[in-house]
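Showing just some of the chains, left in place.
Labels run A, B and C following the written order; every chain starts at residue 1.
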Amino acid sequence: MNSVKLAELDWMTYRDRVQDGGCRILLPVGAIEQHGPHMSLNPDVLIPEYIACRVAERSGNMLVAPPIAYGYKSQVKSGGGNFFPGTTCVGGRALEEYAYDVILAYAAHGNREFVLINGHFENSMFLVEAADRAVKHARLSGKEIRVVLLSYWDFISEATIEKVFPDGFSGWAVEHGGVLETSIMLKIHPELVDMAKAVDIPPAEFPPYDVFPPDPSWVPSSGTLSSPAQATAEKGEWILDECIAGIARTFG
Amino acid sequence: MNSVKLAELDWMTYRDRVQDGGCRILLPVGAIEQHGPHMSLNPDVLIPEYIACRVAERSGNMLVAPPIAYGYKSQVKSGGGNFFPGTTCVGGRALEEYAYDVILAYAAHGNREFVLINGHFENSMFLVEAADRAVKHARLSGKEIRVVLLSYWDFISEATIEKVFPDGFSGWAVEHGGVLETSIMLKIHPELVDMAKAVDIPPAEFPPYDVFPPDPSWVPSSGTLSSPAQATAEKGEWILDECIAGIARTFG
Amino acid sequence: MNSVKLAELDWMTYRDRVQDGGCRILLPVGAIEQHGPHMSLNPDVLIPEYIACRVAERSGNMLVAPPIAYGYKSQVKSGGGNFFPGTTCVGGRALEEYAYDVILAYAAHGNREFVLINGHFENSMFLVEAADRAVKHARLSGKEIRVVLLSYWDFISEATIEKVFPDGFSGWAVEHGGVLETSIMLKIHPELVDMAKAVDIPPAEFPPYDVFPPDPSWVPSSGTLSSPAQATAEKGEWILDECIAGIARTFG
């Protein structure tokens, strides 16, 4: 019971760790979403939780909260769209209210510093609203909390991108189920990736707008927005090392 | 990727499994809540998920969804109360809306049969509301879904209770962090239990009402409502065997 | 205009009574729900209101608020289910929000002590949420209120149960429309009971789970979950005397 995962601590140990607001709570927020035929539905949960644990291990004053597993509705141009079997998403209010309540519940234990580690692009604005409202509500009862919101991929440098994509990077927009996420999963959960099923496709191209209901014909039939074919565990390691180091350096 | 956990499948495998509504979705719902100084904060999540997986393994047509980890506010007389450090709970609307959205998201994939396996007493009525609303909403668009809601402990027989509590059973009301949950955790996650820290207390006694704000002096200082001292992994096995068999027999 | 029912006072008399928070507000919360062919739809409202009035009469500092008449959706295993004609229930949010607003409205008059007297099992958790949120909201504006939540039947002793059920008690779970409620109604509103229509059935038996949509075939066709045949006004008196005395003693 000497875990960086707070749910694996007994309450007295937890209490002693968080006393006086001396601990930073890392809260991974993900999604259950298709990532192509070669990968499980949970990379958006597993990756931020993995990163959070590694960051917390480097620090003496961080604990990782159980992830919020179901995230906001997958969008066509960032996640393939909300119509794929397996893509299992909640509405904006449900995510916002749930995250808001979770943040305030940890604040009630005396915690004042939060880092939300997001693994699913579509969550961002609803987490912004949850964080903003939580900060303001806490203030009404005299608590000053501080909530950092980050998406792990924003800690990847140009240099690493060049190393990972020696033949050129198609851009973040189409990195859904592509080299980036697949490489990380190959590193941290190889049992959940089957490269034999990876579909090699050119990067998806989209018109400069969205449409509702979404048009499935916009999306490659595999569900990924670019090809994962060049993914390797080694590339995953490069990416993770940089994200973990960057986040740890900034908040550690 | 041949898991009973649906999040560990790729989307095409999942799609083939759930096609034609032929699959039952088992959704564990738990809580992050103190369970005494001898146990981690997550038994209410881990136990229903464990049971769900074993039930699904016995069946050819069930899949286990990622659990909803944060549950409704712990109450003094069933969970010690919502003021313990580590007890991290959401409000009724957040839980209800989140569970409602999750059920309907799985229904959108063609699933028609759901079993919510609850591990935290306080969740029950909010899951009732989520299930009732989801069924009615699905019907508006012509989908007839069926949601079973169960708490695993309701599958434990009198006979097993007598075997587990040879000196007499103090009643379900005070089984929080006591012999029952501790025995199960000793069986499935011994690394998250430290019997050396178990506090041996008489069963808690409560007045016949609740009060808000709650009065911490009503609750044993250890946080458990009865003594876990007689817990053993063997008792945990008896209990689990019966729950798993009972649930599998009923819904398998 | 010397009533224990606050709605029967003029505002100046009320103001003088509640000044300085010196008064306890008793708020009955019930339901409109079938209770078998031998009884009206309103026992869950009339009983807690009756008890509240008698308790207030014994005390010098209590007032009874107009009841909240419509309660949360009747459940199959506790109230027969939400599909009976006459069972007229609201959703969880409506009840919670309504009760929350009512509590805070009384708090705005200077009241600080509340006792919610519940007459309908299914209301409980939504009243918990209403009470918890009201207490916290009041605190934001510097008011410390205290809300007790009780269900009157929790004040009935084992001894009385044995006296009322000389042939053995089938358990609280099936006491819907049975001896207990019928006896009380025979005592306080005999004109709303017609024992000639009472249906004598064995106690209902239910599987250890709930299902949505509910299955009407689980419920006895009369709507009661056990037989009211042995109900008498005298038994009603025993029960009421004990509940009233117990509640008055605890909060008077």
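Rule of thumb we're sticking to: a contact is a pair of C-beta atoms (placed from the backbone, for glycine too) under 8 Å apart; a residue touches a chain by one contact, two chains touch by 3 or more.
Since this is a predicted model, take the numbers as computed values, not measurements.
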- Item | Assembly size in copies, with 3 chains present | 6
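We adopt the following convention: only the chains that are shown with their structure count from here on.
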- Message: What's the rotation angle, in degrees and to the nearest 5, for a C-alpha fit of subunit A onto subunit C?
- Response: 120
- Item | Equivalent interface positions on subunit A and subunit B, same or different at half | same
- CA centroids of subunit A and subunit C: separation to the nearest Å works out as 47
- Item | Intercentroid distance (Cα basis), subunit B paired with subunit A, Å | 26
- Residues of subunit C whose C-beta touches two or more other chains: none
- Message: List the residues on subunit B that touch subunit C in their complex, please.
- Response: 72-73, 75, 82, 91-93, 96, 122, 124-126, 128-129, 131-135, 146-150, 154-155, 207-213, 246, 250
- subunit A partner contacts - residues on subunit B that touch it in the complex: 1, 6-15, 18, 32, 34-42, 45, 65-70, 83-91, 93-95, 97-98, 100-102, 105-106, 108-110, 191-192, 194, 197, 223
- Note on the structure: Counting only contacts in the complex, subunit C reaches subunit A at residues 139-140
